[in-house]
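As you look at this complex, bear in mind that one protein chain is not there, while each of the others sits in place.
Per-chain residue numbering starts at 1, and chain names A and B are given in the order in which the chains are listed.
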Amino acid sequence: MTQRVEVRISGLGGQGVVLAGQILGKAAVYSGRNAVQTQSYGSEARGSAAKSEVIISDSKIGFPAVRKCDVLVTLSQTALDKHFKDLKKGGVLLVDVSTVESIPETKVKVFKIPATETAKKTFGAGIYANMIMLGALARIINLVNDKAMEKAIRESVPEKTVEANVNAFNTGLEFLT
Amino acid sequence: MTTTKSNTYFWQGNQACAEGAIAAGCRFFAGYPITPASEIAAHMAKRLPQVGGIAIQMEDELASVGVAIGASWAGAKAMTATSGPGFSLMQEFIGYAFITETPCVIVDAQRAGPSTGQATKCGQGDVMQSRWGTHGDYSAIVLSPNSVEEMFTLTVRAFNLAEEYRTPVILLADETIAHMREQITVPSSDSVNVINRRKPRAGDKAFFGLEEVPPMPAVGEGFNVAVTGSTHDEYGIRFTADPLVHKKLVERLNNKIRNHVEEISDFEDYNIEGCQIALLVYGCTSRAIYEAVEKAEAKGIKIGYIRLKTIWPFPEKLVRKLAEKAEKIIVPEMNLGQICYEVERVANGLAEVIPLNKIGGGELITPEELLAKILREAEKNE
Partner (left out) sequence: MSEAFSVRKYLRDLKLPFCPGCGIFTLMDAFLRSIHELGHEDLKDFVFCSGIGCSSWICSPYFVADSIHTPHGRSIPVATGIKLVHPSLNVVVFGGDGDIVGIGMSHFIHAARRNLDILVIMVNNMIYGMTGGQVAPTTPFKTKTATTPYGSFEEPLDATRLAVTAGACYSARWTTAHPNELKESIKKALRMKGFRFIEVVSQCPTAYGRRAGFKNVGEILKWLKENAVSIGQAEKLSEKELEKRVVVGQFVERKRPTVVENVYAVIKEAQVNDTKS
């Protein structure tokens, strides 16, 4: 059977959710799989709802948008409230518990990561939360190898922040190891 | 990153468009910021100078296409990129490029209009504008990509058609395909088929007639070319009242496209011969058909489709053939119905034409919605 996973990363504009999706998709292609990444954001550069969707598959990907996701990653309460209904029954919920207070009662598997808090403490800025979440996500979906992820991160972030981003990603990996 | 080596990347549609342009020989880009086309300008600004080309941001979209036309007459392959609001502003110069036979490529990454509409959301509302946007009698060549890979290959083709037919060509993309990232295998530069405009020979004087597609000099080559948006004869001399000069010019300009529909047309098809229900699709909307067709077939429905990669000139013969084979043609569009009326005109009662429309919020027509429509129409047949 072909392997296929559909991921939605959601949060607010400025949290780097679109970038996280792009890096995941790129790493999937570097791992020899097909990937499509789409995004949705408001006209405002900061603060409005933002989401990034990634489909990774061994076969050709037709429809590019995610209808029901296997993994939902949320970095804000409003994002969780909005997208929770689209999580598949056997799916996985990955929550930044530094920015999300209330998680609905659910039978799906939930991983709680204090990403923003850890980012602030360890890397001096909450913005690295997206890479911590991405690390945890990579471990959960297990379709993309860590080397490809690191390569994709290095290509996608500003040169000065490469090391911090890679370290944040590794921190995320370790949360679930 | 380089395009000289055959390789696989994870690119955004807009980046693939920019790289496709460069591979086709584009060395001049002008634009004005607009969502969802701005990444093309940003990418061109970075990449063009590396290959000796020029990228410039102009004061508005009028100037952007105007400067591209000037660049084309100076001998460069030129492109501009925009979305609906800017595309509206460009219509004046698109007519000018048509009547002056100026090759250039205009990208319209459609968003939800009219007016500012939903600036970051996908739509397909510019289909008719891409055909009829400027005033007067004219014919348009409009291509519709449905993947990141086609943002590359159809941009190359847009340049080739522009050069071959000496006319503006529109790449009618949409927000989904422009912003989407996807794997793309970039062909090596020597395997990209590149067509260049035919140059005049010494002593040639007729750059606007005598032949279906006349040769095109550049300024500064000593041909003393007189270019005008007014009606003109074969030598570029203005005739503002003569009915025959106008008829001859405008008929030739239209016929050089209308007489070559088959060569210009490009499409993907499936099971046209054996289908009862057919889909006619283009652009982002077509991404829903693969899953919907598979599921419809699993339920025993005889289904086929045509996906247009060339929307204009409209491939009448092809669609008439589809109408002869299928009982019903479903036309899904992210607008309130545009190409469906063209299908209806061509089908002329041979098949029932059924629109499936969805607008707002950039939400694509899903495979489920398309399948539901197919099943409903199949049930009605029984």
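To be clear about the criterion, contacts are C-beta pairs under 8 Å (C-beta built on N, C-alpha and C of every residue); 3 or more make two chains touch, one makes a residue touch a chain.
Since the structure is predicted, the reported quantities are computational estimates derived from the model, not experimental observations.
Trainee: For the full complex, which residue in B:A76, B:V127, B:A278 or B:A378 touches the chain that was left out?
Mentor: Checking the options B:A76, B:V127, B:A278 or B:A378, the one contacting the hidden chain is B:A76.
Trainee: Among the options B:A42, B:L62 or B:V250, which residue touches the chain absent from this view?
Mentor: Checking the options B:A42, B:L62 or B:V250, the one contacting the hidden chain is B:L62.
Trainee: Who touches the missing chain here, B:G136, B:G203 or B:G222?
Mentor: Counting the whole complex, the residue in contact with the absent chain is B:G222.
Trainee: Just name the one of B:E92, B:E327 or B:E352 that touches the chain not displayed here.
Mentor: B:E92
Trainee: What residue numbers in chain B mark contact with the hidden partner chain?
Mentor: Residues 27-28, 30, 46, 49-50, 52-54, 56, 58-60, 62-64, 66-76, 78, 92-93, 96, 218-220, 222-230, 236-238 of chain B touch the chain absent from view.
In this text, only the chains that are shown with their structure count from here on.
Trainee: Using mean CA coordinates as chain centres, what's the gap between chain A and chain B in Å?
Mentor: Chain A and chain B have C-alpha centres separated by 35 Å.
Trainee: Which residues of chain B touch chain A in their complex?
Mentor: Listed in rising order, the residues of chain B that touch chain A are 8-10, 35, 119-120, 176, 179-183, 287-291, 362-364, 366-368.
Trainee: So in the complex, the part of chain A that touches chain B is made up of which residues?
Mentor: 22, 25-26, 28-30, 34-43, 60-65, 67, 152
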